[in-house]
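Apart from one protein chain that is not included, each protein chain of the complex appears where it belongs.
Up next, subunit A:
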Amino acid sequence: MSPNARIVLLALAGLVLLPGAAAVIAGLPAFGSTIAQYGERINAVAPEARHVANMVSAINFDLRGLDTLGEEFMLLAAITGTVVLLRGRRGEGNTERAMRRPGRAVIPRSEAVVLACRIAGPLTALFGLYVVLHATVTPGGGFQGGVILASGTLLIYLGEGYAGWRDAIRSHWLDALEGGGALLFALCGLAPMLTGAAFMQNILPLGTFRDLFSGGLMLVENLGVALAVTGGFTQLFLEFMEETREAREPEEPGEESA
């Protein structure tokens, strides 16, 4: 199909859909008019039942914990898939030389950058930990904190250079972190079943409302997510960074195709 024919086809489809879309929009509840019954009930029930101030965490890790488990493993699938696709041709090795564009000067790292990274790195990590730990009290949680922690490791690259970064970050550890975190989350679901409770039922002591240690099992699940996200995202950075390195051999054949 020529690009024009394609656009005509799509426009015709849009023309048919337009009245339907208008009817749907007109039929929806007015903007901001009501909170759904479901949300209202959760807001009413959860603080008392789970001693948790951050409702988002209560929904993510307790009421609808199974969805989060699924999402966590979707992340794992996405990262494993990316690793498989990026690593497929070049293997797992650590390459020495960066790719260089001929004719472009290599500017040495300025000391100001090194200093800034050395100061900002630990602070970022600390902030990430804070966000992870306060999942049940303030906005944030394992996922958000995990991403902050992972981006903290990027500051090592910025400040210390590639070799320093690869020395500090080991791919095997990242696999263990990612898989271990996801495993911890899944086991948080299975463990309550040993006591006769339901999958992912919150059987730990719930703690006090608005305290760091509130929410019971949610804290453990949150930790699992934080570990998995930190490991996963750092793994992702590492594999994309490897893409900028010069291949050791000119063209390795695809692993499975030979």
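FYI, contacts are C-beta pairs under 8 Å (C-beta built on N, C-alpha and C of every residue); 3 or more make two chains touch, one makes a residue touch a chain; residues count from 1.
The rule is simple: contacts and distances are computed from a predicted model.
Participant: From the list "Branched-chain amino acid ABC transporter permease", "Multicomponent Na+:H+ antiporter subunit D", "Cd(2+)-exporting ATPase" or "TIGR03936 family radical SAM-associated protein", give the UniProt name belonging to the chain omitted from this structure.
Facilitator: "Multicomponent Na+:H+ antiporter subunit D"
Participant: Which candidate, A:I42, A:V131 or A:I169, sits in contact with the chain we can't see?
Facilitator: A:I42
Participant: Which residue from A:F73, A:F127, A:Y162 or A:F213 sits in contact with the chain not drawn here?
Facilitator: Touches the omitted chain: A:F73.
Participant: Please identify, in ascending order, the residues of subunit A that touch the omitted chain?
Facilitator: 1, 3, 6-7, 9-10, 12-14, 16-17, 19-21, 23-24, 26-29, 36-38, 41-42, 45, 62-67, 69-71, 73-74, 76-78, 80-85, 87-89, 172, 175-176, 178-180, 182-183, 186-187, 189-190, 193, 196-202, 254-258
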